[in-house]
Structures are given as structure tokens and as C-alpha cells.
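Written below as C-alpha cells is the structure these notes are about.
A protein chain is absent from this complex, but the other protein chains hold their places.
And now, subunit A:
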Amino acid sequence: MKFTLSWLRDHLDTEAGVDEIARTLNAIGLEVEGIEDRGAALASFRIARVIEAVQHPNADRLRALRVDVGDGRELSVVCGAPNARTGMMGVAALPGAFIPGTGITLKAGEIRGVKSEAMMLSAREMGLGDDHSGIVDLPADAPLGESYVKWAGMDDPVIEISVTPNRGDALSVRGIARDLAAAGLGTLKPWSAPAVAGAYKAPLNWKIEDPRACLWVLGRAVRGVKNGPSPKWLQDRLVAIGLRPISALVDITNYFTFDVGRPLHVFDVAKVKGTDLTMRMARAGETLVALNGKTYALTEEDGVIADAAGPEALGGVIGGEHSGCDEGTTECFIECALFDPVRIALSGRRHDVRTDARARFERGLDPAFLPDALEAATRMIIELCGGEASEVSFAGAEPAWKRSATLRFDRVRDYGGLDLPADESVARLARLGFAVQARDAEKVTVAVPSWRNDVAGDLSAYRAGGGTLTQFEGLDPARAAKAAEGQAAIEPECDLVEEVLRLGGLDAVPAVSLPAVAVIPPPAFTAKQARAALARRVLAARGMQEAVTFAFMEAKTAALFGETPEALRLVNPIAADLDQMRPTPVASLLLAAARNAARGFADVALAELGAAYRDITPDGQAAVAAGVRHGATPRHVAAPSRPVDALDAKGDALAVLDALRVPMAALQVTADAPGFYHPGRSGVVRQGPKTVLATFGEVHPKVLAALDLPGPAVAFEVFLDAVPDPKRRKKGAPDLPPFQPVRRDFAFIVEEKVAADALLRAARGVDRALIADVALFDVYRGKGVPEGSKSLAIEVTIQPREATLTDAQIEALADRVVAAVVKATGAVLRA
């Protein structure tokens, strides 16, 4: 919402300057978006007359001017403008003035032997456009010596505020003035609309065929009008706020929209078919060619204003082209109507029409203001266009909007946090137009003014925004009813507390630190949240850079990584390659690795704690700690570079699980990882038969090719939701036997297909008490090992429990280890 300072002063009697006005607007909730003071930089420039312009004696392209700058002096000016001529009126700058278009401060000087004591300005030099073809050429009657800015009407700053959706009343200069006056910044000037007598019977009748289409409408004709251009003051105001002047009649309706927040429409009576204007719902198949030149296909949910030929306007949203006024109009018919805000909002959105009328109607207008607005508009039309008015025709009636609200004075303190005297609370409300109906020591009851639809509104009132209760369906009915009762009782009072606080500015409320819940507060994280934080640190500590990537990606790419159900595809993606909720963060990370590789950074390790999406339910969103490594490890004297491999990814996944205190010994790895992994170089980490904790492996070559990744790439996923809470916080007693352990090495030849894990488990299972650990320390293929087999070397740690073991006991145990391994894996002990 834009307005000029002088426009505001039409309604507000105030001494305050722009800065103070802006500060107050900000404090009371009318946020200032910007102030454009077009004249400030040009304030010193005066209207001057060229007494004489002659050729410069020493320069072909320059002219020597004698200029009357209006203060009695006659100055010599050297000027390069081709249009400089004797007798012309222009704009002069004197030494010391800053020239905005050139960024230079003017100094008196001498150019080729002729003094230059001032400067005649072009439009570009004043920063008023690109015209530099010559100096500004003003009309002959421009007042010599007067401020150019003032003469040109640019000494009026334009203020733009953003109006919140609840404040339809502030989408008008008068509404803003009212708020400022209430905040103590001056006095609201009176506004009245003396009735204009009707000279003839209205040529058009209103009919409300469907109350959904319109609540109340008034109209009257003015005949004998001449619809030329509107006067300069009106055009200047409209231009200043960014509107294009069209014709007097149209400009008047626009002026009312912004001046008093009352959208109007004017029909050309000659163009209306029949004598009835009907408010009804549109019929299937009807269309409207609107004032913006677009054709709208109306629906049965749209309210229209129709004549005998069909819809002439989408009521409250946009008028029709056909019946609008133009230069040839001699009799106009003013429409002043009240529409259902909800229907306007939905119609406007359905057809994507954003008009000044819609913005006001959907926020709610003053439902009592229609008769006055119509009288004032009639008067202004007659003033600017001549003619005489008809009687008023109408349909419907003023809605029952009157309501009151009660404020308990202590609530300003106990809800609003501000200890304010009761009298001040009442005074603030009164200044906003809330009339006191009853008052005692504890509370005041006020009547809500007609223009404040946002205060104490309910369904019986004419109001926008708000909305009714939509309680959670699963609530216990008694609890729901009690809460609803509480809301009905307390909401109007909250509205009043807000008004009282707002007018004084919220900076007046003292800040109070929250009372402590406990001297030492409980942990902010749940166990699950703490796990995610720890996983993040573990991965970063393993050299991974944590990334944050979009949760959506191209459906085609997502399909490489898992299910891409239609239910998870955005209806309105911002770009075609951001339409599918991803099946795993690994997908996003590999895309990121590809972008890095394309920039010359192929060796990356990226991790993300993000979501994988399975379905639209809350449980369908899995928390995943994922990571990818691509390329090779860094080159270093102490450790040569090598390509990343599946065991790196396995190491990452297991490091996370270990840090989260998952019992590692009980985990199993199976070879059934998802399809985006290399089928022979990937695994699934399981806890028991059902719980999948993680996946890891090399990325499938097909996926690498599809993403343009040179490879090799490995990835992992840890499913944080699947990780169980640790059973106990306390650890059991440590195992500290007094006897030295004995370590024995074994090497077995097994077929390639035998998993090392199977061999280790077999060895461990021989004696849970005596065998403390079994570790694989070598895998060998080659000489001495048959083709298709491998040698696995393990170290078995034997921990005596009761007494030192004899050699015979150790040998017996070793034999049992060999036997168990042979039985489980078909191995042969290597000689």
C-alpha cells in the first residue's frame, strides 16, 4: 500500500515529519517497506530564465548564456546544450549544489575564457530519466525563482507500507491516518458525505438472486457526465502510487479504493443490456472478458454481476471490459457492494486475479460504510465530470455486524506483560474507535467499530481472515469442548490486549527472562536425537564433509535408487528435476559428488543426516545417516593413495553403529543390498533376522554411468530409527582375569565362496569362556593355495579363567578350533 505524505495530511492533522511517521507506522504494525522522497536530492534547484543565449566566442560547440536565476542576479553560464535559446525557461543549479546525475558538486569556473557561474540542467543530470538531448525546457509560464521540485509536484514523499492480512481497514489512506492519530501522531480530520439528492429514477435495478453472490449492494446513476482526463492533482496522486490515470470516472473509483478503502465500479449505462443488474452465481460455461483484457471461464462457485446479456463483472474481483466506462460515456452507474470475503478470496485464487479490489474485499471491508461511500463518490463525479445524479437503487441489507468485547484490565499485564493504567487502556481503545459501553474497576466493555473485522469476529459478523476452530479429530470430546469454550471466552479479549499494546509500541513491554524450570535443565535431546548428533560427529571425524542437500530430485534419477511412488511426486515442483521425494540421501550425495568431480574435485567424502521417503505418513520418513566416498584416498608419504572400496563404506557404517552402542558382535552382514550397489561388493548389516541397521558397498557401475561419475564410488546408509536404545546406561563389571592370555595363529584354506565371518564365528563358538577373541589377520591367494580357494589366517586369543592352562589343554583346544572350522566351512588347515 502506497500513499503520499500530502495525501495522508488530507486525513491527518499532524506536525510530524516523514521520519516520525515512519517510526510510528513500524511500531504499530504497519511496516514501512520504503520511503521514496523524489524531491530531496533536487531541493536546491530553481526555475531560471535564459535572458540571452549566444555562440561561445572560443568554442564551436558551446553557448554562452546570461541567466536570470530569480534572486535578482544575472549569471553567466557556459552550456553545451543544443536547445539553449534566448527566452527559454529551465532549471538552474548554483555552485555548491550536488548534481545527482553526474555525481559532482558544482563549482564556479571559467570555460575557454567565459565565466560559468551556474549550470542549466538536463533531465538526466537531475536523475529524472535518460534524456540528455538538451537542457530542461519548461513552459513559458513556469514561475521564475521557484523551487523546481515544488513546481513539479515532487516534494511529496511516497511512503509504502506492507499491510498484514488482518488489516483490511489499513488498505486505505484514511485507515492509516486513523491508526496514526490513535497512536498520538495528530488528529484525524473529520470526513463526511452530505447526501446528493436524486434528480431522476435510477435507470438500473439491483437484484440479488443468490445471497452467496452478494450481501448488500447500492447503486446510482449520474447522467450528463463528460468523461475526460481527471485533474492534475488526482493524476499526480495516482501516478505517485504507481497507478496509470485512465479517465476521470475510472480514476475516481481508483481514488476511492486507496483513499477510503472502498472499491467501486462504474458501468456505462448505455452498454448495460436490460434494466436489471443481477448478483448471482455464474452458470457453467459462462465467460467474462475482464478489464485486463483476459477472458475467464467462470465456475458455479464464482459470484457475478450480470445483465440481460450475461456476466458483466466477477463481483469484488474484477470488472468486465464490455460495460466499462470510456471517453464516450454520458451516463454512468456506480456500484457499491459488499461481498463475502471467503468467496472473493477463493474466486481470486481460482482465476489468479490480483486486483486492488480483491485485496480489500478478501480482507473484509467496513460493512457500514456503503451509503456514505456512494454519496461521496456521486459528489466527486458531479464535481469532476458534471451531470446530475439519479435516486439510489439497492438490494440486500447491511449485515448484522455489531458486536462488543470485554477487556479485564489486569490481562494487559498478565497476558501482554505491560503494567498499564486502566484509563490508558480505555483511552487507547477509544482513540481507535472502540466506544465504551460499560466500565467498572476490573473491566471495560467496548463496541467494536464497523471497520475492524479482525476484532472479536465470529461467524455471525461480517469478517475475513480468522476462521473457525478446526479441532484435532482425535481429541477427547470433553477436552475439546472445554478448550472451545475457553477460546470463545478469551479471544475477543486477546484482540483488545493486542490493540492496547500495539498503539504504545511493543518496545514499551519490559523484557523478562523465562523462569527456570530447574537450576540444571534436563537434556534437550531425546536419546534418538542424541544418536543423530553423535553419528554426525563420527562421520565428520572420519574425514567426511557433512552436506545438506535437497530432499527432492528428478524422478528418473531417484528411480535408480529405489521405489519412486507417484504419491511422493510433487504436484507443483519448482523445476522438473526437483519433483520426486528421494528414496535415499545416497542419491543426493552421489549427485553432489558428480558436481564436485565435474569441477575437478573427484576425491570427496560426503555425508548427510537426512531423510529417505517411503510413503506420505510420518513413519514413511526414515532418518538416515548416509555417506559416499568417491575417487581415491589422499596421496601422502606415509600412506600411498588407493581407490576407495566397499570396506571403507563398511567401516563408516560400523563406526556409526559402534558409537551408538549397538552390540557389534551380534551383527551379521548379508549380501542382499539394494540395487544401486554393486551386487557382489555390498552388504546389509543386520541385527537379528528382521532389523536392518545399515547398508554399504560399492556403487553399481550402471548408477555411476547414469550420473556421469568416473568412480570408483562407495556408499552407506545407517537407519537411525532402527538403532535400538542401549539397554542399560551402566556397564557390567569388566573382565579382568589374573592369568596371561595365550595367542595361537591358524591358517585355513577355504573355497572362495566361504565368508571369512563364517570361519571366525566357528572358531569363536568353540568355547565362549576360554576363547576371548578371534581376529582375521591375513587373506592370501597365490602360490600354495589352489585356484578358486584362499587362505585365511586367524589369531585366536585364549584366556585362562581358573588357572594357567597346560600345553595339553591348549593343544586340545586348538584341535577343537580346527575341527569346528573344518566342519563349518569345509576348510583345510594349512600345513
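Definition applied: a contact is a pair of C-beta atoms (placed from the backbone, for glycine too) under 8 Å apart; a residue touches a chain by one contact, two chains touch by 3 or more; residues count from 1.
The rule is simple: contacts and distances are computed from a predicted model.
Peer 1: The hidden chain: which UniProt name fits, "TonB-dependent receptor", "Phenylalanine--tRNA ligase alpha subunit", "FMN-binding domain-containing protein" or "Tetratricopeptide repeat protein"?
Peer 2: Checked against "TonB-dependent receptor", "Phenylalanine--tRNA ligase alpha subunit", "FMN-binding domain-containing protein" or "Tetratricopeptide repeat protein": the hidden chain maps to "Phenylalanine--tRNA ligase alpha subunit".
Peer 1: Looking at A:Ala357, A:Leu589, A:Val624 or A:Ala715, which makes contact with the chain not pictured?
Peer 2: Checking the options A:Ala357, A:Leu589, A:Val624 or A:Ala715, the one contacting the hidden chain is A:Leu589.
Peer 1: Can you work out which residue in A:Asp10, A:Glu52, A:Glu209 or A:Glu498 touches the chain that's missing from view?
Peer 2: From the options A:Asp10, A:Glu52, A:Glu209 or A:Glu498, the contact with the absent chain belongs to A:Glu498.
Peer 1: Of A:Gly87, A:Gly113 or A:Gly543, which sits in contact with the chain we cannot see?
Peer 2: Answering carefully, the residue with contact to the hidden chain is A:Gly543.
Peer 1: Can you tell me which of A:Glu36, A:Asp210, A:Asp414 or A:Asp745 touches the chain that was removed from the display?
Peer 2: Result: among the candidates, A:Asp414 touches the missing chain.
Peer 1: Which of A:Gly34, A:Pro82, A:Pro165 or A:Gly224 sits in contact with the chain that's absent?
Peer 2: Hidden-chain contact among the options goes to A:Pro165.
Peer 1: Out of A:Ala441, A:Ala524, A:Ala733 or A:Ala803, which is the one that touches the chain we can't see?
Peer 2: From the options A:Ala441, A:Ala524, A:Ala733 or A:Ala803, the contact with the absent chain belongs to A:Ala524.
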